[in-house]
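Removed: one protein chain of the complex. Kept in place: all other protein chains.
Let's turn to chain A:
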Amino acid sequence: MHENEFHDLSDDADYEASIQHGSASMVRTSSSKQSTSSEPEGSEIVYWKDNVAIHPTQYASERISGRLKLIKQGASLFMTWIPYKGHNSNARLSEKDKNLYTIRAVSFSEIRSIRRHSPALGWQYIIVVLSSGLAFAPLYFYNGGVREFVATIKQHVNLIRSAEDANVFLVNDFQDPLQRTLTSLDLPRAVSISKGTSPSVLAGESPSSTDQDGLAVASLDNSSTNQHKGKQKQKHNDPAHDISIQVLEKFSLVTRFARETTSQLFREHGSGFVSNEREKLVHNSNDPHKVVMTEITKEDPHEVPVASDPLASELEKLSMVWGKPRQGPLGFEEWASFLDSEGRVLDSGALKKRIFYGGVEDGVRKEIWPFLLEYHAYDSTYAEREYLVATKKVEYETIKNQWKSIKPEQARKFTKFRERKSLIEKDVVRTDRSISFYDGDDNPNVTILRDILLTYSFYNFDLGYCQGMSDLLSPILFVIRDESEAFWCFASLMERLGPNFNRDQNGNHAQLFALSKLVEILDSPLHNYFAQNDCLNYFFCFRWILIQFKREFEYDMVLLLWEVLWTHHLSEHLHLYVCVAVLKRHRTKIMGEQMDFDTLLKFINELSGHIDLDATLRDAEALCICAGENGAACIPPGTPPSLPIQDASVYPQLEDEVL
């Protein structure tokens, strides 16, 4: 059946149709027939792989799956990656957005290197770096096949393994003289590196036909041509212009910064990776976000007693002013200004950003948390929310009755229920009893905690109850003050954090793994230190991650931290950057005192109550920006709090478990 697919370009036709459908405003004249020129006449597909995806954002719902192909034409080898049409269950990404990432036949003469990543958890992915220094977004091989991909390339192109890094393959192909010309062009920085840009592909075709090829055209030469065109003309005639505007709007300054950084690093160091270098961070006074990395010296970090921070020796100073200064909390009036007359949040992005930088005032939390926790939709009206609350209340009571109606005789024959109940009862009396809301004997709020947790363990019977859940619920009930609503907000949070509590601990392991990767790129000396001291399992951060720092801060600081994390502004995984930030703040002590695993664990546990939240958040923000796409690529898809990738088999291994 694959035989047929060799010649079946239906996916490309789909793609074409999708362009026409999705971007009617664009000037497009090409027919689908013309566009198949991305697979030139007389070409042969030598490799193809389905379900190769890119992750443009941290959101699982925004991942784009597609087909990767290697196409041989004459002596040249090309690579294409075309997203599937309408493959995304969640339509947060328009077809147009998807097409921005399409890689249309890029010649290997333009490719400098391919870096292979094989995380212990999650999928293998590759990063393709162009001679220009730009790189495509990481391509995740959901069905495997990286080795085969590299092997196939080797058959057609002179591919050599980098001496410095066994995972880097350098393309050594100078057959195409055009390549020289292209690389000598000064390429405009603003071009998205995640976008397919390949003038040489269409070698022999006129620039105008390149234009007609739609989105692929925001290609390098066109962008530079734009600069010579009149404004008017760009607006009306040049799709490339529209695209670059979109790209700039779509991707925050942060991402652009990350791209610039990445491309610059790749350009300067070829296959080098951020972690291998010592960079100096230069603070740009115009914009606190704009931090430029420039290499200073390459030193052996082992020569100094404590290897200095690779990001900046001045990090300690810089970090204090680095992330945006934080603001006061969002109050009632300001909150009201985000709502239209019927209660819809008009600009949820702006709202999240506002909360990210300042949190929410006490009294307003009750209003806003249900949105942050994805219980209420931002575009819902007052009336719709009221209705939802009412129906959900009935639903909650129904689920609650499932265990409420269990009589003692039945309970006697229902071991799982009894054990769950007793475990929950033991935990709620050990949860935040020093907070007045939960203190004292026979506190009704403690009973509500129990009821919600027990009800949840019936609502999600497979996951059941696990220690740590009471820590996550307590602040939610404290803020929401309504049993049913607190339940649904908690259930919604558990959609994201559920895997933290799986029997095999896969959610935690994925996060600890990602954390180790982040430290590797953001502080390689510290990473090396951990490696040498048997600390790479990062178990000392286990508590931080399992319950989102709940035990590390005072109660009201936890509320602030959580609402900041839940905005998912900058990254769904900001909490991992918070981990890096805290570790970095103490790097000198950790390495200077030669802490071993035990000492480190103790040290970390004892930091509880002594972490400066504001400063840490600013550091985390800066680190997140700094890591950019390299950082995002460290985090395997589906890592909590990302939504799980597949709904089925989320909790597969619970059969033999008691609770």
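One rule holds in what follows: contacts are C-beta pairs under 8 Å (C-beta built on N, C-alpha and C of every residue); 3 or more make two chains touch, one makes a residue touch a chain; residues count from 1.
The rule is simple: contacts and distances are computed from a predicted model.
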* Structure fact -> Not-shown chain resolves in UniProt (candidates "Trm112p-domain-containing protein", "Vacuolar fusion protein MON1 homolog", "Oxidoreductase" or "Small GTPase") to "Small GTPase"
* Structure fact -> From A:S470, A:S516, A:T616 or A:S642, the answer for touching the chain not displayed is A:S470
* Among A:L601, A:A615 or A:I645, residue touching the chain not depicted -> A:L601
* Per the touch definition above, residue among A:K154, A:R430, A:R481 or A:K589 touching the missing chain -> A:R430
* Contacts of chain A with the absent chain, listed as residue ranges -> 419, 422-423, 426-427, 429-431, 433-434, 466-468, 470-471, 501-505, 537, 539, 542-543, 546-547, 551, 597-598, 601-602, 605, 657-659
